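Only a single protein chain was left out; the remaining protein chains are all shown in position.
Chain IDs A, B and C follow the sequence of writing; residue 1 opens each chain.
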Amino acid sequence: MIRIKCPYCGLRDHSEFNYIGDATKLRPINPELANDDEWFDYIYIRDNPRGVHQEYWQHISGCRSYVKVLRDTVTHEVLKTGLPSDDLLFSYEAEK
Amino acid sequence: MSKYSVLSLIKNAFSDNKNWERAWRDPEPKKYYDIIIIGAGGHGLASAFYLAKNHGIKNIAVLEKGYLGGGNTGRNTTIVRSNYMLDENALFYEKSLKLWEQLSHELNFNVMFSQRGVLNLANSDSQMDAITRRGNTMRLNGIDAELLDRRQVEKMIPYLDFSDTARFQIKGGLLQRRGGTARHDAVAWGFARGADQLGVDIIQNCEVTGFKTKGNNIEIVETSRGPIGCGKVGFAVAGSTGHLASKLGMKLPIESHVLQAFVSEPLKPVIDHVVTFGAGHFYISQSDKGGLVFGGDIDMYNSYAQKGNLPLIEDVVTAGLAMIPGLSRLRIVRHWGGIMDMSMDGSPIIGKSPIDNLYLNCGWCYGGFKATPGSGWVFAHTIANDAPHELNAGLNFDRFRVGRSVDENGGGPIPNRH
Amino acid sequence: MVDKDYNLPSIKRQSALDGQIESGRFGNCKTEPGIFIEENHPLSIVQLETREPPQKDFLNVIQNLFNFDVPLAPNTSKASDKTRIIWTGPNRWLIVEPETRDLTSLIKSQIKETSFSIVDLSHARSSIGIDGFMTRDLLLKGAAIDFHPEVFLVDHCVQTTFFNLSALICCLDENRFNIFIARGFALDLWQKVQEAAEEFGYETL
Partner (left out) sequence: MFSKKNKQQIRRLSSGGLIDRSKPIGFKFDGKPLMGYVGDTLASALLANNVKLVGRSFKYHRPRGIYTAGTEEPNALVALRTDARTEPNTRATNIELFDGLEAKSQNRWPNLFLDVMQINNLAGPLFTAGFYYKTFMGMPGWHFYEYFIRKAAGMGSTELERDPDTYDKKNAFCDILIIGGGPTGLSAALSAGRTGARVLIIDSSKLLGGQLIWELDQIDDKPALQWIESALKELNEMKNVTIARRTTAFGYYDSNVVNAIESVSDHLPTPEPHTVRQRLWQIRAQKVIIATGATERPLVFSNNDRPGIMLASAARRYANQFAVKPGNRAVIFANNDDGYKTAVNLAEKGIDVRAVVDSRTYVNEFWKTKLDELGVELILGSAVINTHGHFGLTGVDIASLSSDQKSTSSQSTFISADLLAISGGWSPNVHLYCHAGGRPQYEASIAAFVPGLRSQSEYPAGASNGAFSLIDCITEGTNCGIQLATELGFSKTIFSIPQTDEPSVTPIKALWRIPGKGKKFVDIQDDVTESDIKLAHQEGYISVEHLKRYTTLGMGTDQGKTSNMNGHAIMAEERGEAIETVGTTMFRPPYIPIAMGPLAGRDIGQSYSAKRKSAIHNWHHENGAIFIDAGQWLRPQYYLRNGEANTTQNMDLAITREVKGTRGNVGMVDVSTLGKIDIQGADSSEFLNRIYTNGWTKLAIGKARYGLMLREDGIVFDDGTTSRLSEHHYFMTTTTSNAASVLSHMEYCLQVHWPDLDVKISSITEQWAAMAIAGPKSRDVLQKTIDEEDLSDETLPFMGVKQISIDGIPALIFRISFSGELAYEVNVPADYGEYVWRRIMEKGTTDNIIPYGTEAMAIMRIEKGHVAGGELDGRTTPDDLGMNKLISSKKEFIGRRLLQRDGFLDPKRPKLVGLIPTDGKSRIRTGSILVKDPNASLPMPKLGHVSSGAYLSPTLKHPISLGLITGGSKRIGETVWATSPLHGEINEVKIVDPVFYDKQGERLNG
C-alpha cells in the first residue's frame, strides 16, 4: 500500500485514489494553435522516468480532488503532494 | 557442442555428469560488434539467434545488465496464445505460435511448450459478443478457436463456480486449444545456448549506461564494462525501454508499470488448462512443478520497482476465488513483480526508430512472452534489412501519430486500460 | 431566524432498506451486543459548494440559518441538536438533518453569493448509524482510518473506502457513528456491516 497525503484529507491509502498518470503533460493552452507534434506529445508520449515522477491521483473515495504527487517510481516513496497548480518538482529540487 | 538427448543423459550419468559442457560462454566484450542487442531477455536472445541463423550475421553481442532471462521473461505467467482480434496482432502472434510449436527441436532444448489449451471465460452477454467477434476473426485468419457455452465449459472445467452463489455467472468461453504454457526460464536458456552456439556473445552483468552518437547514429554503446562500438543497435529491454531511451533523449509512447504474479505451494495436477476470468482480472495455470501460477492486472501506477503491493494482490485473489472458490485454503508461497512496458494502445512496437541505426522492440505490455520467437524472428528481419517484415509493418512507432493505433480492447491512450 | 415550514410531500419516503431490516439480536450475543445498527431515515441532505476562499457573506448566511459556524477544517463537522454540517471537500459541505422542511429552498432563498451550487442529495445517500462498545473495531475492519478514540474525536468525519465502497463516516459520540453511502449500495453495506459485526454480537434496531 502506498500512503498518499491528500492536501485536504490527509494521509490515506492509495486504494482510495484513482491513478491518473503523468502530471507534467499539459494540454495545449491554445488548442487551435498547437501543432500536431504538440498534440501527439501531449496525448501519447511519456517521460516515463525511472525515479522522481510527478503524477495525478484523484481522491476518488475522499474529497474527489485531483492531487499532484511526486513519487519515486523505483522505491514508491511519496516525496511530496500538492494541488494541480503546484510545481512539486521545482520545490522538491529547490529544497534539495 | 554436444547435443541434448536421452542418450546423452544416460552417457553422462555413467560418467558422473562430469562431462556436461557449458550451456553458453561467458565472453569478455569485444571492442566492436556489427549488431548489439541490449537486453538478454527472451526477445533479445531470440533476435540474436535469428539474426545469426536466418540472416547469417556473426558479429553480434547481447548485453544484459543482470543475469540472462532475469527480466520479464523470467517472471511471467507463461501463457502462450494467438487469440487476437486485430490483424496486426493476430497474424504476428500466430507466426509466433507456429514457431513455438517447433521451438524445442529448433533449439535442441526442451522449453516444455505445453499446448494445454487457453480458455477465456465470458461472464456477460457483452463479453460473449466480444469473444464471438474475436473468435470469428481468428478463424478467418486461420487460427484455431472454439466457442464454448456454459455447459461445455462446465464439462471441461468443473471446478469453476457454476453455483447460484456466483456473483457473475459463467456464460461461456473462447478456447484456443493450441495455446498453453512454456517453461519460461528454459526459453531464455534455450535461445541463449542456441545463439551462443552460432557465435553470439552474450555478455551478462553488463549494463548499458549511455550512448555516443554521431549525426543520427549511435556509434558507441557505453556499458558498465566499458564502451563498445556498434553497427546497429536493437533495444529489447522491455520495462526499461523508457529509461534507456531517455539516455538518447528519446521519448516513447510507453509507461512502465509493475505487474505481479503468484505461485502456490506445489500440488498434484488439478488445473489442466490455462483459464482466464472475464468478470475480473485473473488467470491461472499449473506449472509442471505443481505450483498454481496466477496473475491479474497491473498495479496501476508507473513503477520501475520489480515488486508489487498488497491491494492488487487482494483484488487478484478475490477474483480468483470468485472464479474457483476451491482455491481458498491453498497457500501462496511467493509473489513477485515485473516491469511492464505498457504502450498507449496495448500493442507492441517493433520496428525502426527516429535514430537511423536503432531499432525498437518494446511495448509488450502483459503479453510479450508468447511473442518471444515471433518477435525475435521479425526483429532480426527488421534489423538485418533495415525494413520491417510484413508481420510487424503495422506495429510501428508512427501509428499513434497518424491515428492507426492497434487497440484490441478500445481502452484509448491510457496504459492501464489495456 | 424563523423556521418556515415548507410543504413536504405527504407520501411516505421509502428508504433503500425498507423491508430489508430484521430487528433483533444476532451473532455472538452471549452477553451484551457489541454493536447496534440502525438506519437513519428520512433525512434532508443538501450539498453546498462555493468558491475559494468562501466569502464571508456566504458563511454568515449559513451560520445564521443554523446558529453555528461552518466547519472549515477538513475531516470535521459541526452540529446542533438538529443539524450537522460536514466538510466534504474544499469549499464543499453536506448539511444533514432529519427531514422536516425543504432545506434546499430554504438555503437557496437566503444566499446572495453567485458562485455557489446547492444540490439536494437527500435521496442520494442512505445513512446507517452504528453504536456499541465495539464500534471502532468494526470500523477498522472496513476502513483504513485510525479510529483510536484519542485520534478520531467526536465530530471528526472522513470520506474513505469502507468495505470497498465510498462512504462518509462521522463520529457523533464516543462510540456512535453515522455512515453515509450512495443509496444504491445501502443494502450491500448493511449486509457487510452485519457480517463484520457477527463476532461482536449485534442488535439491529
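Note that in this section contacts are C-beta pairs under 8 Å (C-beta built on N, C-alpha and C of every residue); 3 or more make two chains touch, one makes a residue touch a chain.
Computed from a predicted structure; not experimentally measured.
Visitor: Using the contact definition given at the top, list the shown chains touched by the missing chain.
Guide: A, B, C
Visitor: Considering the whole complex, which of B:Leu91, B:Cys206 or B:Ile383 touches the chain not shown?
Guide: Looking across B:Leu91, B:Cys206 or B:Ile383, the contact with the absent chain belongs to B:Leu91.
Visitor: Considering the whole complex, which of B:Lys30, B:Lys58, B:Arg133 or B:Lys212 touches the chain not shown?
Guide: B:Arg133
Visitor: For the chain that's not shown, point to the residue among B:Leu259, B:Ile324 or B:Leu395 touching it.
Guide: Checking the options B:Leu259, B:Ile324 or B:Leu395, the one contacting the hidden chain is B:Ile324.
Visitor: Name every residue on subunit B in touch with the hidden partner chain.
Guide: 4-6, 8-10, 13-14, 16-18, 20-26, 66-67, 69-70, 74, 87, 90-91, 104-105, 108-110, 112-116, 123-126, 129-137, 139-142, 145-147, 159, 161, 165-168, 183, 185-186, 189-190, 204, 264-270, 279-280, 286, 288-290, 307, 309-310, 313-314, 317-322, 324-336, 399, 401-405, 407, 409-413
Visitor: Write the list of subunit C residues that the hidden chain touches.
Guide: 7, 9-11, 13-16, 19, 27-28, 42, 47, 49, 51, 114-125, 137, 140-141, 143-146, 148, 151, 164-165, 182-185, 187-188, 191-192, 195-196, 198-199, 201
Visitor: Spell out the interface residues on subunit A facing the chain that's missing from view.
Guide: These residues of subunit A touch the chain that is not shown: 1-3, 18, 20, 27, 31-32, 34, 39, 42-43, 56, 58, 60, 64-66, 75-78, 84-85.
Convention: only the chains that are shown with their structure count from here on.
Visitor: Roughly how far is subunit B from subunit C, going centre to centre by Cα mean, in whole Å?
Guide: 50
Visitor: Residues of subunit B that touch two or more other chains: which are they?
Guide: Residues: none.
Visitor: At which residue positions does subunit A touch at least two other chains?
Guide: Answer for subunit A, listing residues that touch two or more other chains: 1, 13, 15.
Visitor: Given the complex with subunit B, which residues does subunit A contribute to the contact?
Guide: 1-2, 13-15, 19, 21-22, 36, 40-41, 43-51, 53, 55, 71, 73-76
Visitor: For subunit A, which residues count as touching subunit C in their complex?
Guide: 1, 8-10, 12-13, 15-16, 60-65
Visitor: Enumerate the contact residues on subunit C facing subunit A in the complex.
Guide: Against subunit A, the touching part of subunit C is residues 74-75, 88-90, 92, 144, 158-161, 166-167.
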